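Read the structure below first, then the notes.
Note that one protein chain of the assembly has been removed; the remaining protein chains are unaltered in position.
We just call them A and B in the order they show up, numbering each chain from 1.
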Amino acid sequence: MKNLFKLFSIIILIITSNSNSFAAEKVEYLKTDWSFKGLFGKFDRASLQRGYQVYTEVCASCHSMKYLSYRNLAEPGGPEFSEAQAKAIAASFEVTDGPNSDGEMFTRPGKLSDKFVMPYDNVKAAQAANGGAYPPDMSVLVKARGGGVDYIYSLLQGYEEAPSNVTLDDGVYYNKYMYGNKIRMAAPLSEGLLEYGDGTNATVEQMSKDVTTFLMWSAEPHLEARHQMGFKAIVYLIILTVLVYFSMKRIWSRVESEV
Amino acid sequence: MSDHDYRPKSKVGQWFNDRLPLLTLANHLTDYPTPKNLNYWWTFGGILTFCLITQIVTGLTLAMHYIAHADMAFESVEHIMRDVNYGWLIRYIHANGASMFFLAVYIHIFRSLFYGSYKAPREIIWIIGIIIYLLMMAAAFMGYVLPWGQMSFWGATVITNLFSAIPLVGEGIVTWLWGGYSVDNPTLTRFFTLHYLIPFLILGLVVLHIWALHVPGNNNPVGIDIKKPSKDTVPFHPYIVIKDGFALLMFMIVFAFFVFYAPNILGHADNYIEANPMVTPAHIVPEWYLLPFYAILRSVPDKLLGVVAMLSAILILAVLPWLDTSKIRSAVFRPLYKQFYWILVADVLILGYVGAMPAEGLYLLIARVATAYYFLHFLVILPVLGFKEKTLPVPLSITEPVLGGSPNLAAARNKESKIE
Partner (left out) sequence: MSEKKTKRRDFLFTATTAVGAVGAAAVVWPMIDQMNPDASVKALASTEVDVSSLTPGNTLTVLWRGKPVFIRRRTQEEIDEARAVKMEDLIHPEKDEDRAKNPEWLVMLGVCTHLGCVPLNDKGDYNGWFCPCHGSHYDTSGRIRKGPAPWNMEVPKYEFVDANTIKIG
């Protein structure tokens, strides 16, 4: 019995330590207290709403979020804008629809069921507008980077003067946390870049945290439901395990007494 | 099997059973005499059945929403994760289920290695098991391609390119596998088809695996032949059912932890980037359960020989019953083999570790030594050990192991209980 436990823990340890070590170069990422970590982790609604503001006012000019719909903004477990707010947000975007009965495409205000409007029509257009670099889609960006939220959070604050031994081409910037340290995106955030609706002080650190929280939600929109269900499932399993254990003891007592 | 004379009590039951003896089968399965000293390492057979069924059920439901097309696969997975009711749950169970499946199968295989369950008269069970294991690897590999992320695409590219090592026809085979000049839509759709098919092949083989098991009956930690039914056995139901159930629940707690709290820890971040034939990710690594074989592949500097070494590492297991020359099954009574067994376990873990590391410098050296040892174990150590090893005296039965109260036996029992 004990051995089984030991084996499980050893294997899990090996697996998890292995998968962490894939991010070959060990960089110490900046840390902050994420509200969504842990057994009962939930998103900070205000932070998500601010994060959406950062995304839409800063990131969205280059980065798409093609797997999200405006309706998601009002869904439980997310920023939880009111339905009216989400409708207003959707309506503030021009969506291409069609073809109409004349066979023409036309634009109309966005609806809740529409996907987030993309800044560029296609990858080529995005590359052409960004000196050949494609600003990645942000829908699942957090899950697509080894360091996850800590990496994104650090990257946003990791812009520095390049050390003297590093030469940078035009349109390339030095970032402490970027893989290979060279990044085609200029520092996107600066102190007081935007004014938060709720009056929060828009420091670079605050904006980085908010937008990263928003990206975590966009990558994992059912995170809260998952944590809640997980707790219930594991508590249930433990109860059933205990019951089965005693049942097993009772049943096996019939033979063990014979031995 | 003395249960052929079973007769259902009810008239209807008799009528039915005379025409299709399902009730006889059910009776055989419930009454099946099982050694009563089976420890928890024996519960993984049941756990594996659970894993297979879980993968099939979640896989069927995912297939209702997944779109096997290079332009839409990635998006359809996101659709499952975001919009489909409980889609995220089903997909995470399926993805982590693959890892849990392999975790269980490795424990199952190493249990067999320790207690000599592959030896006569159970060679066929063992060989069917190896075929199941190979099919599992094929299913897992193809399943990993389906989300059409970067690791999917490049994993598919690298693995299919292994076939190009075959002299003369290699290139042709690879093109045939791809259905084009690179991994693309035709590759994806055929992988999906096969990924859907293989689990049912596995299911069929599992039936044969269990059938073959029920002919000689279970091996047991002492490794001796026992009379069935006797004082040494208990009926499968309820004794083994409840014990398997208990172990399964413990297993499910670990499973649930991964699904609900670390669903992506066993995967690679790169697979959340849509496949791009123009850019290879910086670190191409297979899933953890294939790492030891990946290490063997990379430790050989020649392309063809590397592939041969990797395949041999698996296929050598199929002839294991004849490589192991010892008459004694259980390692409990084989003091030397036991030590080599643990060295092999460590060797495979080391191979897994270096498989995840870059193939250079010290890692490469370690991989080569470990690969050499792996083959040494099966090809040299095991055959020689059978002749040279001084084994401990084996008890005559589980219930009455002590014949004349030999001190050796007491020591053996002691050791056995330690393992449990």
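Operating definition for what follows: a contact is a pair of C-beta atoms (placed from the backbone, for glycine too) under 8 Å apart; a residue touches a chain by one contact, two chains touch by 3 or more.
Note that the structure is a prediction, hence the values are computed from the model and not measured.
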{"item": "Contact partner of the left-out chain, one of B:R82, B:H195, B:R334 or B:H377", "value": "B:R82"}
{"item": "Touch with the omitted chain, as defined above, among B:L29, B:V57 or B:V300", "value": "B:V57"}
{"item": "Residue touching the undisplayed chain, where the options are A:Q206, A:Q228 or A:S247", "value": "A:S247"}
{"item": "Full-complex contact with the absent chain, from A:S69, A:S139, A:Q157 or A:N181", "value": "A:S69"}
{"item": "Which residue of B:H65, B:R190 or B:R368 touches the chain not shown here", "value": "B:H65"}
{"item": "Contact set of chain A toward the excluded chain (per top definition)", "value": "69, 71, 75, 100-101, 111-114, 236-237, 239-240, 243-244, 246-247, 250"}
{"item": "Absent chain, residues of chain B that touch it", "value": "57-58, 61, 64-65, 79, 82-87, 89-90"}
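Heads up, the rule we're going with is that only the chains that are shown with their structure count from here on.
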{"item": "Distance between chain centroids, defined by C-alpha means - chain A, chain B (Å)", "value": "34"}
{"item": "Contact footprint of chain B on chain A as seen in their complex", "value": "1, 3-4, 7-8, 11-12, 14-16, 18-19, 21-22, 24, 39, 67, 72, 136, 139-140, 143-146, 148, 179, 219, 221-222, 225-227, 229-231, 233-234, 237-238, 240-241, 244-245, 247-248, 251-252, 255, 258-259"}
{"item": "Of chain B, residues touching chain A in the complex", "value": "36, 40-41, 75, 78-79, 81-82, 88-89, 92, 99, 103, 107, 231, 234, 238-239, 242-243, 245-247, 249-250, 252-254, 256-257, 259-266, 268-270, 272-273, 282-283, 285, 288, 291, 349, 352-353, 356-358, 399, 419-420"}
